[in-house]
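The other protein chains are all here in position, but one chain of the complex has been omitted.
Chain naming follows the written order as A and B, and within any one chain the residues start at number 1.
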Amino acid sequence: MSITLIYTVVVLSAIGIIAAIILYYVSQKFMVHEDPRIDQIEEALPSANCGGCGYAGCRAFAEACVEENELSSLFCPVGGNECMNEVANILGLEAVQKAPKVAVLRCNGTCDHRPKTNQFDGAKSCSAASSLYSGETACAFGCLGYGDCVDVCDFDALHMNPETGLPEVDDEKCTACGACVDACPKDLFELRKKMPKDRKIYVACRNEDKGAAAKKACDVACIGCSKCFKECPFDAITMENNLAFIDSDKCKLCRKCVTVCPTNSIIEVNFPPRKIKPEQVAEPTSAGPDSTDKA
Amino acid sequence: MLKTFKMGGVHPAENKLSAGKAIEKLPLPKTVSIPVAQHIGAPATVVVKRGDEVKVGTVIAQSSGFVSTNIHSSVSGKVKKIDDVMDSSGYKKKAVIIEVEGDEWEQGIDTSDNLIKETHLDAKEINAKVLAAGIVGLGGATFPTHVKLSPPPGMTAEVLLINGVECEPYLTSDHRLMLEKGAEIIVGTKLLMKTLGVNKAVIGIENNKPDAITRMQEFTANEPEISVQPLKVKYPQGGEKQLIKAVTGKEVPSGALPIAVGAVVNNVGTAFAVYEAVMKNKPLVERVVTVTGKSVKEPSNLMVRIGTPVTDLVEAAGGMPEDTGKVISGGPMMGRAVTTLEVPVTKGTSGILLIRDDEAKRNEVEPCIRCGKCVNVCPMGLEPYLLMTMSEKKLWERSEDRHVMDCIECGSCSFTCPSNRPLLDYIRLGKGTVGKLIRARKSQN
């Protein structure tokens, strides 16, 4: 009995020692010399592996940082400037500061604004539906509402609002990784510069149809009337294909365009309510103080 | 002896409700909207403008490349406007909208029913006429016929197959055409043979149309070069590759065209259109459309001018039944559901199918039970369950390795799935995405 025990112990120990020797030899022989800074940078990154930087993951991005040895074309949108500063410190380089961005949905075609013209009954996927036809409404450019963007969001920042049928961006959680921008077959998402107090002004429409057709399809479509274009004091608005676009780098949040838009397709977010103009206050309305009918 | 293709295939209920109805001419519509992209390839370039007077057969849009073709006015009247209209593709496309006045034809078009058999034209001249007449594959794929008739250098056609299979349920337009215009189809076939320089043609007809088989056999009795091949009923036998396999036993290699095995396939409708174009100078301005459905009062086969709104066809067939839930342009297996009845009939519209409410909605999707039925019915020998999962997970490279591009989108997999899984929806998505990736890769190199 004891002999068996001893044998077992001896044999197992021998196997262990032999294996250890092999492992040691192999690790010495085949050791890959890697820049230790790659590990350091990877540590500094948010390790979300979202691909928002354009690389396959945080490790690949770290490798790219070390290899390029300059950071002008590299940016981690999730970690932002803070994270990039850290990366720059590790590499002893200058970080490029970028304004933080946030994703916005350029469509406001809610169920109320955009009547359905047919019902879709296929695979519940925006990309599958858009490869079939223009969509459940007469607007060929608007949100389809099957949530491809929600599926790709790694940060839980996108949720479908069942009442409007549109996805909503949670500004707090959005890291501007750009996954939704790529996922949307209608190209409705845009990464816009983060403004103070999360304020936003943007054209919530991508409809390139002529005014009448666009308006017929959706109450709040941009009809390409160019009023905002003429109104903007900062040249932030451009018109192309019957569609207005506000450049978030130039926009100063003056809200003049919002006022002139005849279809309310320009949206303002997180602004305090407008002061009611004196003459409107002077005219008491029967509907009571709540009805602040602004254009 | 009945022939068929070996691999896969399904048997959907045939429902050929309108098989016994002779082709009727549909009265002229008030306006037509003729899209300029009715074929595969580059859209034609519009050559008319608002206010122009046109006659039947006037070219309104010209071929804009090799894979493209002419578009003719199908009515006489005045061009009302050129605008984007919704067509059966599900997207708005540029179209010429013409207000109909009278029915005046361009000069030189023979509108009589006289059968003309002989021509002095040579192959080149025939093909030029085919292009000028704007003929495309009328089976539904709408590939420009003159391209098919010009084999790429180094390849020669050996056999011409005339596709009278009509394997789609419900549709009967080709069936009726064979019964009523058999002689013309034979002349058209001979013209096609002359153009291709082949001395053998086979007309493939499925066994569920015995009257068409006998009729065509009568016409070919004195034509040693043309034979009729009855085929066992099996979907998708009308697919080019399946038909070639069934008739000749040859398999078109993956990614290649039928000409690679020396075969050229044309629909019976195309053969008829070629006859009219060459012998009668008549461009492709009308086609046979089956209007059918289980609740339709008068399922019928109508000779319809291109550009006629679908509403007119439905009215002619007894009006839109109350219980219609879905309208399909084409057959139930490969046709496209339309969003509105205002879409125009195009060169590829082989049928208008009104589906009842109870069949319009798909059944609830259930989990895959790995029964393997989709694998066994796939006529291309693919694995639909796997391709669907790969598309869902966006594994495009793997899906390319699994030959997603071989899919002919026949829908046998979705049809047969006991769990009602939208297999083809996802495979089509995968096919589209992989196609884009391949093109991107090619343009990079």
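Throughout what follows, a contact is a pair of C-beta atoms (placed from the backbone, for glycine too) under 8 Å apart; a residue touches a chain by one contact, two chains touch by 3 or more.
Methods note: contacts and distances are computed from a predicted model.
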Protein name (UniProt record) of the chain left out of view, among "Succinate dehydrogenase", "ATP synthase subunit a", "HEAT repeat domain-containing protein" or "Ion-translocating oxidoreductase complex subunit D": "Ion-translocating oxidoreductase complex subunit D"
Partner chains on view for the chain not depicted: A, B
Candidate in contact with the missing chain, chosen from B:Pro151, B:Gly262 or B:Gly325: B:Gly325
Touch with the omitted chain, as defined above, among B:Ala128, B:Cys368 or B:Leu437: B:Cys368
Hidden-chain contact residue, picked from the options B:Asn127, B:Ser414 or B:Thr433: B:Ser414
For chain B, residues in touch with the removed chain: 7, 10, 12-13, 90, 169, 241, 245, 251-256, 320, 324-328, 330, 332-340, 353, 355, 359-363, 366-373, 375-376, 378-383, 385, 403, 406, 409, 411, 414-420, 422, 424-425, 428
Absent-chain interface as seen on chain A, which is shown: 116-123, 128, 132-133, 136
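Criterion: only the chains that are shown with their structure count from here on.
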Whole-Å gap between the CA centroids of chain A and chain B: 43
Chain A to chain B touching residues, read off their complex: 117-118, 121-123, 125, 127-128, 131-134, 140, 209, 213
Contact set on chain B toward chain A in their complex: 84, 86, 89-92, 336, 339-340, 360-362, 422, 425-426, 428-429, 432-433
